[in-house]
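Once you've had a glance at the structure underneath, I'll fire off some questions.
Yeah, one chain of the complex is gone here, protein chain that is, but the others are all in their spots.
== subunit A ==
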């Protein structure tokens, strides 16, 4: 087990390196640059800026310098938020995104698994149909629609909840963005759970459990549910990585000071270092969660246990 974790962590290094390399060059090959503004800067100013940020040096040099610095944890200054380093920006925003994302993940997982299980147990009933229709809506309606609608109904019309901002960080402020963030993932979890649950309920060993007079609750929870959770757990890694690193749309709509916005803003403004910083962040989250999920998977399924 320990050697499995160590091996996986070691293999994360080349993965990160490849991710960084590809996004570094992709970013540079995109037209424009961080200082190409609508009103062009005077050539002298431009040259000075480029020199300050070492953007006048050959690309290979810049790349090697970036890698060298990144290894020591220095991701460089942001070109847009001029007084901040990338590490500072992410360090400030990440706790907000992670807290919101954690609640959203919890809501999506619990809600999705519950809805999916109920739908599977009442397969082809009106309730099943209702749950699946709602989850289709959840997947298809983008959160830049869901967000404003939630605000309109619950914050403006009913005035139950605040319309935005982190406020004092209490639950009241988090409910609406949490729902907007969780809804699409909740729908995916519900559909996944329903499908795998229906499959699990038709396996031979469920028939065995029933044949031995085990109560329905035991059959469903101990036997069917555990098998049905396997695909759900697999999806947990990308879902967690996506939710915990924030969402540009949701954070913008509800004015949450998280890191989700940086990826989009950085990309639009050619803020090379900021984009690279968020890429590394997301990559690390994906790697870590995949590892956690693989460990969890091994605990659930003895056939893939890592000894």
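The definition used in the following text is that a contact is a pair of C-beta atoms (placed from the backbone, for glycine too) under 8 Å apart; a residue touches a chain by one contact, two chains touch by 3 or more; residues count from 1.
Just so it is clear, contacts and distances are computed from a predicted model.
For the omitted chain of this complex, the UniProt record lists the protein as "Oligopeptide transport system ATP-binding protein", which is one of "FAD-dependent oxidoreductase", "Oligopeptide transport system ATP-binding protein", "3-methyl-2-oxobutanoate dehydrogenase (2-methylpropanoyl-transferring)" or "Reductase C-terminal".
The omitted chain makes contact with just one of the residues A:19, A:209 or A:283: A:209. In the complete complex, the residue from A:54, A:92 or A:226 that touches the missing chain is A:226.
As for the chain not pictured, it touches subunit A at residues 123, 203-205, 207-216, 218, 222-223, 226-227, 300-303.
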